[in-house]
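Of the protein chains in this complex, all but one are displayed in their positions.
Chain IDs A and B follow the sequence of writing; residue 1 opens each chain.
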Amino acid sequence: MNAAKRYFTSIFKAIVALLKGMKLTGSYLLRPSKILTQQYPENRDTLYIPERFKGRVFMPHDENNEHNCTACTLCQLACPNGSIRIIAKNIEMPDGTKKKVLDQWVYNLGSCTLCQLCVDACPSDAIVMDNAFEFSVYDKSRLIYNLNKPGSRLKEKKTNSQV
Amino acid sequence: MENIIGSQIIQSSDDEFIINVGPQHPSTHGVLHLQLKLDGEKIVDLKPFLGYIHRGIEKMSESLNYKQFIYLTSRMDYLSAHINNQACCLAIEKAIQAEVPERARVIRTLMAELARLTSHQLWWGSTGLDMGAVSPFFYAFREREMILEIFEETCGSRLTMNYCVPGGVMNDIHPDFVRKVKQIIKQFRDNLHEYDELLTNNPIFQSRTIGVGYLSREEAISLACTGPVARASGISCDVRKKEPYDAYDRVTFDEIITTEGDCFARYKVRLEEMKQSMNIIEQLIDNIPAGEYRTKIKGIIKPPAGEYYQRVETARGELGIYLVSDGTNKPYRIKFRTPNFSNLGALKPMSLGGKIGDLVAIMASLDLIIPDIDR
Partner (left out) sequence: MTHWIGEKLNALFSPEWAAYVGYILAGLAIIILVVVMAVVSIYLERKIAAFMQMRLGPMRVGKWGTLQAFADVFKLMLKEPLTPAQADKQLFNIAPYLVLTVSFLAFAPIAFSPSLQLWDMNIGVLYITSVSSMGVIGILMAGWASNNKYSLLGAMRSGAQIVSYELSAGIAILTIVMMSGSLSVSGIIKSQADGWWIFKGHIPALIAFVIFAIASTAELNRAPFDLAEAEQELTAGFHTEYSGMQFAMFFLAEYTNMFIVSMLGTTLFLGGWMPLHIGNWDAFNQIMDKIPPFLWFFGKVFISLFMFIWFRWTFPRLRIDQLLKLEWKYLLPIGMVNLVIGSIITWLGWIF
């Protein structure tokens, strides 16, 4: 008798539990406002990308095409897998001394791990992480490029004598 | 090479046959190659073959300095990436005896518990997927997506954060962090009943997991299983309780231990752990101490020569980092004791005598991440 009772109660409980599960999925069917999918290329205007998102390394230039990089190569030493190459050149200063300045800041976006160690290591705040993210290219060599714009120079620091 | 592998392949008699599961297979959670010897539908022997995603993380770390190798550990157990980074930073701080500000400790703990939540949510979704129910996968990802957006706002990345550095954390938390975390906790608590309705109380799911894949306590100890796998068999092994690190000594939470040791027990342990993680987050989120978020470590990190060991509790078990330093700026040897490697050993005793359908249920309940095994 007990076995028969267990048989039927197990069937009944099973059916009730199954129906509850169905009710849940059915309720989502009737609530299209809960849909989370965003149609990507069409919603670019309303897309929110947080400003700290690590998309690539970027060297900000001000309106005079000047940057802050002194070619100290600390970022190149900090990068774990060699995605940075600093090429420096020597120029003549007005008073005759030679100074090392940045020629090319070569960045390999294809191998960069976006770990932010270079930004962390820079003593002059020359590079930041930018939140751009659409970088697809057909040719991998286009992922290796210079971060400093052509014709840019180091921003002059105001010394005490000039103030 | 051929001879070695040939001799390791399972020998079979005429009426049993050998099946290879993987390496490309939808349900092995990564590239795991299993060789099964089947007698009809019953599994008679099982042999895992590893190494398909071995990338040489430990060897690579020997050529990078102490700040640089941390990003590699994010790629080991990528679902608790933050906890792996935290372990490395703790080991290095132990070696150079650096002071970490209180704010950084609390932030690290909060991030670790959020990472544990995301890992368990993904585990829940893929358990449903392995059992055949596709819908739970999407419901799990809805909450996970919100936590990943919090990570994106504060740390900059969603999965491999690289947010912990020796001495603290890389940036301060975003001003919206506290509000958003509270919102998520509230929403997740409201939605937790859906998890029960879809899988836990479902008679089909229960009949596939109750009594399946039994792991006894002695066997779990001898195989060195840790994490929810061991806790479901009755072993108390939570590193957060035994050797508290960061801010775990100032929060109270329960260690979930059951004694049944089958798949359903592991399932319930992980569900309860999610609730405990939410408790920890609620205790810490309102009292983040003000102050510095990082002590800048001057110069190149050069720990004194010696051996250092640090254990943490990832979402899957105990991760141990064994650091051997010879006084230079690059480590001499780093060895990772990963939880998934030991938990994989439990696969064979649990599945012998069962069916292939049980194998899928067991793998789902073990929650293996294969890159963690192969490193």
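FYI, a residue touches a chain if its C-beta (ideal position, glycine included) is under 8 Å from a C-beta of that chain, and two chains touch if they have at least 3 such contacts.
Values in this document were obtained by computation on a predicted structure and should not be read as measured data.
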Candidates A:Q39, A:N64 or A:T97 - the one touching the absent chain: A:Q39
Touch criterion as defined above, residue of B:I204, B:I221 or B:I285 at the omitted chain: B:I204
Contact footprint on chain A, counting only the chain that is left out: 11, 18, 21-22, 24-26, 28-29, 32, 34-37, 39
Residues in chain B touching the chain absent from view: 17, 19, 25-27, 41, 128-135, 137-139, 142, 198-199, 202, 204-205, 207-208, 355-358, 360
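Convention: only the chains that are shown with their structure count from here on.
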Computed distance of Cα centres, chain B from chain A, in Å: 25
In the complex, chain A residues that touch chain B: 13-14, 17-18, 20-21, 23-25, 36, 50, 52-54, 78-80, 113-117, 120, 129
Chain B - residues contacting chain A, complex: 64, 67-69, 71-72, 135, 142, 145, 149, 152-157, 160, 162, 165, 170-171, 174, 194, 197-198, 201-204
